[in-house]
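Only a portion of the chains appears, each positioned as in the full assembly.
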């Protein structure tokens, strides 16, 4: 029932077999999670992407990635075997340029529910990152999806805020 | 028609709108791609996972992630907006321990087709990484999906092998 303070893998049962966590007795609260992923494109590709995308920030690479991230977050429970199927109250993906060579994706997911939405936020960020990769891959095979991590989480047993949050 | 040698974004058309790449005139060849993702769990969690998973390497965290990765690779074209729907001849996910604190996921995808399977390999590795995250997240919020990248690619216009391959 605990979220993270006992040293055991909650997704394994006593027999060591994979298992969902029963959330039937939990109370529905407003849960919010934010995740971040950094994609290193290299300065040349970043310039090309920026040329199309900035300063208007309406360009197709970013927008395609934003939409893919939101749609991916909605499908988290289909992709991650032991995730609970959840609705979402909201999901926002933003992408910013990190000069000289990278972009930063941030995905926020929220729900009023019995379990957290970390995996939704992380999946949304990851699918957005993969989509940027896909749209730029004709230009280089050295694109790197670097540092996908949770930034903050509220509404569960214990809040979490990463130092960079 | 070129895969990666002209400095343009193939997923944008002349009007700057997102677009698929027409592969109708391409020849079907045997395509293989390998991608790698590194997940930093920390030494304590790694020990727990190893305890359950090694030396037999049959344990549930790794196996759950392997299956999720394979199933994720099969759904790449649903997740990445401009990817072609493809069959797969094969998909293999392997996970190895990188002491003291990480695991390395490698995903190989292959197909006899008109377009490459880099995105399938990268998506498989990413979904496996997210699944490991999910199964260990009750133990820490500081798990990091550190680096996801293409390792090799053969069968298209030009082969690619990353220095680490």
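As written, the chains take the letters A and B, and residue 1 is the first residue of each chain.
In this text, a residue touches a chain if its C-beta (ideal position, glycine included) is under 8 Å from a C-beta of that chain, and two chains touch if they have at least 3 such contacts.
From a predicted model like this one, the values you see are computed outputs, not experimental measurements.
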item	value
Whole-assembly copy number, given 2 chains displayed	6
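Basically, only the chains that are shown with their structure count from here on.
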item	value
Distance between chain centroids, defined by C-alpha means - chain A, chain B (Å)	16
Residues of chain A that touch chain B when the two form their complex	2-4, 6-12, 16-18, 37, 44, 48-49, 52, 59-61, 63-64, 67-68, 71-72, 75, 78-83, 118-119, 122-123, 126-127, 129-131, 133-150, 153, 160, 162
